[in-house]
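Every protein chain but one is kept in place in this view of the complex.
We just call them A and B in the order they show up, numbering each chain from 1.
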């Protein structure tokens, strides 16, 4: 079953309004709602006094309309009484956010908070484990890395270090504390920083982030443990946010049944060129978190904007198209945030499907259309998954470490991945974003963007991948660091040098200085941020640097290795170069790139035995014509589709091969 | 009597210099000085030991030259001994400004500070209540909203909430604390924020600002109470600053005899286009604070600049013209800050009429010319007031609430009012800036800019105004909030929708995206920041949106209602549109707009029975020719003025109708 629904906060509305809301939801095609994720103060108004009656009533009401319920554990918002009674719940952050009245004011390592979390989770799980409408749970809300420096965190960090390194001597060695007399002679000297100045030891900083990311996962485990015990048939997920400070999502979702994401594609026209691709990347990343279908737990309903400027009003069709985009890239559930726009509190301008005035308008219309369409395709969609031949590695360690040491002006980890991903999408290729730790043997083309922290294990796996016939593309700043965030002391790209047949003798941090490279065909491409000076060791140069004192030296190299080939990029070229390169390489890998796909049109495929659904989405504001090879049938209109398919702005279609 | 004078700090100069200063003041036309506003450490060098002798001597000296004295209560600068003895005087602010050695380092809710304030005020009032030269008092100096979070403020806030809402249940309800489990179960849980993050509950934030604004007024009451008791014949005023964090000036001045303002028009040429209008707006706002004549307690004497860059040297004539501008818009007293430029302390670069070298120059010359002119027109000016037919509402709640939730990039409350006001001034119309709470029945045209917080009472009053024949213009974001800063849940513009004959079905936060509208005449105007999507409910569209997906739908509407008419602007058009609209509407209202007034020329009228003074000011750096209807006599030159009047840069004239 494909779930389509909304987030609803019965506690924020007059009870007299509930039923008309639910009736309208039902009529609009809602089959699931998420409830209670911020309602701790209503569920436990004072310590130990649980009040679930109102939620019982709400759930019963939904049940009576045949709508299923996902319950949120409301731990992102500890109530005032809790904070007053257990002040250690508040985190100690440099930017002072850690105070009640807002949200997220909790230290994951606080024993009091952990205890109260276990209690409220157990109560909820015990109460709702047999309600027929309740199908699953959401842990907390949008976990974030908290750089808390409280005493509980400090102690927990000491324990973490003891587990990880065994001794203080080993900590000193792994962190290289000998520099600047930073050696510790007692555990108590290891203090958490009050600010995050770049002067700090980078090995320490990376471990501090790893520890805090693990603190989130460990904290979440409390909730999972209680729910699993009492609700063995319910699913458990978490709605991540996947932006800002890096969190180890692969670890975070390990214990969960599926991943969920909160998806707010930007409605601004000036960002239309890049934005629908960014959205696709976020959805692909979410699918990659567990290499499986996922849910969108908060899908765009209207212009967000409570904490900053309100976003643009969504263009007609945008809301529906973005929801279909979620489905097309692997979502099995799409829950819109939110039903009604809040009249009170901090989120007054995070617009829902209904405006403050509550009169249904074009936003609810688009939702209804989408839910109806999905409902009709439900039997086709069920059980289908997205299976790709191309992967981009997204490494938590590299991402985190890279953010700690700014190398050059303009270079950004996320933006670099976006460019690579966008280029692949423009070729109609499906791409997985994956943890370097997973099995990669089924892919044909793997892109390795800035694998800054490179272990020998990963290097060996990638080398084996090429040896067996895979095609590998590696970009600069790969192999710079050891896992302990010390510098590797071999030539870059370190243990991948052999497979790539090239080594970096020196580098030039270009920042925003203009640079260009020249392909052996004579075509010039602009390039950015960084130049590696390369020495060929078996590879051949396909591009050379076209300026600077190293003009004419290799800039991009290709190395036939085993049955495969390995490409090294010694700079960050413009996207046109990626387009050309990936068109060639995907051909080489036996894939079928669509070189004439119009700008903004996205293709995705979901399939299972006997079923192949091709999604065509026009995420642009121009009417676009998509070339079609073969013969298809539109599952939305029933029409036959051949040669080409014209799509109005934000139009979408779902095709199946004609018999 | 019209008072012209200077601010003087005898305590900062050698006593031997006093008499030559006073003699030169007298010769320059000074008839009043303000003294002692920062002199607490000299008036009470240690606790309870009052030393008024030096001030007696100074006042006697002024008296001997026939110069009157306004005394400042020096409470903005608590001395070091006071802060050391009563540390609770220091406010607890997020930005750490609350420390001695500067100024403004005081918490209005500190009991110690309130006690010491009462004592020093009583001593001064008792000592000077019968000095013939002393004519009045200034409370404190430039009161500002202090977002102090100390324990005294916290307690006072709890009391304020109890008075306002009665119970904690009502606080929870009015603030909508149910969101994010922010419900309070004890008063002690209501804490003042350590920072002012936008995550905070907006209802709480608005009340916190209301409370702090009322704390200022309550604190000022201590001073007023003591002075009134002991000096029943003296006037009391306060010199406000009227910029930065909103303060409820209507309340602040309620107990005072008249309002005063510190007026520093910008001397920079690149701001000449907008600046003299901004200055006019500030003066009009000051007049509106009590709907009465006012004083300028600090008038520009030279380039300010102690805390930032020094401003440009004033252009020849600028100082005199700006002083006449104050008179023309209702000032009955103009006191220049300051006589001599400080040689010591933090204000070394806030230039007075005399430079550091003390040799009279062109700045003192301009002052002398101004004071002589005013002296000669004194009998004509006395008793005249400014009476207008056009008003702009300036609402404390809306201004404050708007600043708490940034809606869209570029939109600014003050700038929006400036544009409206500037357009009216270019038409030669006098405009009052008024509290929505006052009687509005005497106006013919009322502009309602972003009345974001709209009560039913105000809406009813405005509707009645139109019904009886008034012309009303309403701009976007009106009627968004209830008084408790919750969202209104009817269609915008809420309770004004009936009178305006239109409702907002949706809106588009444009930010800095370009937009335009088209008038029914075919003329296009650019517009900014925001679009309302309108549904006509009786009104007719005079402009439509000229782009975006709602192209062709109404953008500006007119509704004949009762004997009047109500206009709704569904976007923020460029000023040219306001110029055209207000020219039409003022004609419609029976006023006489001057459509050919040159840029930068300002007209103002002061009148009383039998006297009508028309002020013409050329606030530009070009020679301008003003068209004149009727026959006038210049009170400055004695010349007859007909058909037109030529004004050199920064020239001014005062005309009376020819007999």
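Just so it is clear, a residue touches a chain if its C-beta (ideal position, glycine included) is under 8 Å from a C-beta of that chain, and two chains touch if they have at least 3 such contacts.
Keep in mind the model is a prediction, meaning the values are calculated, not measured.
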{"item": "Of A:308, A:389 or A:486, the residue in touch with the unshown chain", "value": "A:486"}
{"item": "Sole contact to the chain not displayed, among B:18, B:65 or B:81", "value": "B:81"}
{"item": "Which of A:372, A:406, A:468 or A:563 contacts the chain that the document leaves out", "value": "A:406"}
{"item": "Chain not shown: contacting residue from A:27, A:179, A:460 or A:576", "value": "A:179"}
{"item": "Given A:138, A:203, A:586 or A:620, the one touching the chain that is not displayed", "value": "A:203"}
{"item": "Touching residues (missing chain, whole complex) on chain B", "value": "9, 11-12, 38-42, 45-46, 74, 77-81, 83-84, 95-97, 99-103, 268-270, 303, 305-313, 315-316, 341-349, 355-359, 361-362"}
{"item": "Residue numbers in chain A that touch the chain omitted from display", "value": "94, 175-186, 188-189, 191, 193-195, 197-204, 405-409, 486-492, 505-511, 513, 531, 533, 549"}
